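Pasting a structure below so you can have a look.
What follows is subunit A.
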Amino acid sequence: MSDFFQHFGQTVAFIAITAVVIGSALAATFAKSIVHASFALFFTLLGMAGYYFLLGADFLGITQVIIYVGGILVLLLFGVLLTSRSLDQLQIRSRASYIAASAVGLAVLAMLWKAIIRGPWQHVTPVVPQQTTQSLGRLLLTDYLLAFEFSSVTLLAALIGAAYIVRRREK
Partner candidate 1 sequence: MQEFVHFLQHDVLARISPPLGALPDQIVLLGAILVGAAPIVAFMAVIAMAWTYGERRIAGFIQARYGPNRVGPEGVLQPLADGIKLLAKEDIAPAGADRPLYELAPLLVFVGALLPFVALPFSEKWVISSMAAGVFYVLAFEAIEVIGIIMAGWAPNSKWSLYGGMRLAAQMVAYEIPMGLCLLTVVALAGTLNLGQICQMQGGAFGVGNWMVWPWVSPFATLAFFMFFVGGLAATKRAPFDLPEAESELVAGFHTEYSGIRFAFFFMAEYAAMYVVCAVATVCFLGGWHGPFREWLAPAAGAPTISDLLGKAVQVKTADGAWFVWANLWGALSVLGKWAFWKPMLYELLGAFYLIAKSFFLLFVMVWMRWTLPRIRIDQVIYMCLKVLLPFSLLCVLGAAAQTVFTDWNLLHWLLSAGK
Partner candidate 2 sequence: MAPKQNPVAQYFANIYQAVATTLLGMKLTIGYFFRKPVTMLYPEMRPVVQPGARGLHEFDEAKCIACKMCMTACPVDCLVIEFEGRGKDAFITRYDIDYQKCLFCQLCCDACPTEGIRMTGKWDLASYDRAGCLVRFARPKSTEEIRKFREDFARAEAEKKRKAAEAKAKAAAEAKPAAAPEPEKKSEG
């Protein structure tokens, strides 16, 4: 009985989070104001963190919050709020862009659908690792060290590149 409730609870939580994620994602897509879209994105990102928590990956969930909400979204909002007012009203201007956007969206959906269909889905009883943080840290610094370092160097390069692009040119 307890087991049933365990699954029931998880299912309820999953549905609730999914509702938030899908709802806010739709809001982010169709919002008239780019600011509203950005704030809707906040709930999407938070919902993603919720998924991680649900899966027992608390460290990953926190990372999601700290990086995406605390870092990327803040920067996004910064950009949105400090740039021109003309961006305030987002609208798709022509039929052509409508069609193009829909086509790209459908293509992505098709790919995802294929992946979902092909995916080797199986039911596993979730094993909650007690020390996600430590095992994660260990993995990052042993097996996946190269990938880890590579991504950090890439980010650094992006950072330097961004600074280079926006620098003030002397005339």
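Criterion applied: all candidates are chains of the complex that A comes from, given by their letters.
Here are some notes:
Here, a contact is a pair of C-beta atoms (placed from the backbone, for glycine too) under 8 Å apart; a residue touches a chain by one contact, two chains touch by 3 or more; residues count from 1.
The structure presented is a predicted model; accordingly, all values stated were derived computationally and were not measured.
Applying the touch definition to subunit A and the options 1 or 2 in this complex singles out candidate 1. Here subunit A touches candidate 1 in the complex through residues 1-2, 4-6, 8-9, 33, 35-36, 39, 42, 46, 58-59, 62-63, 65-66, 69-71, 73-75, 77-78, 81-82, 128, 130-134, going by the rule given at the top.
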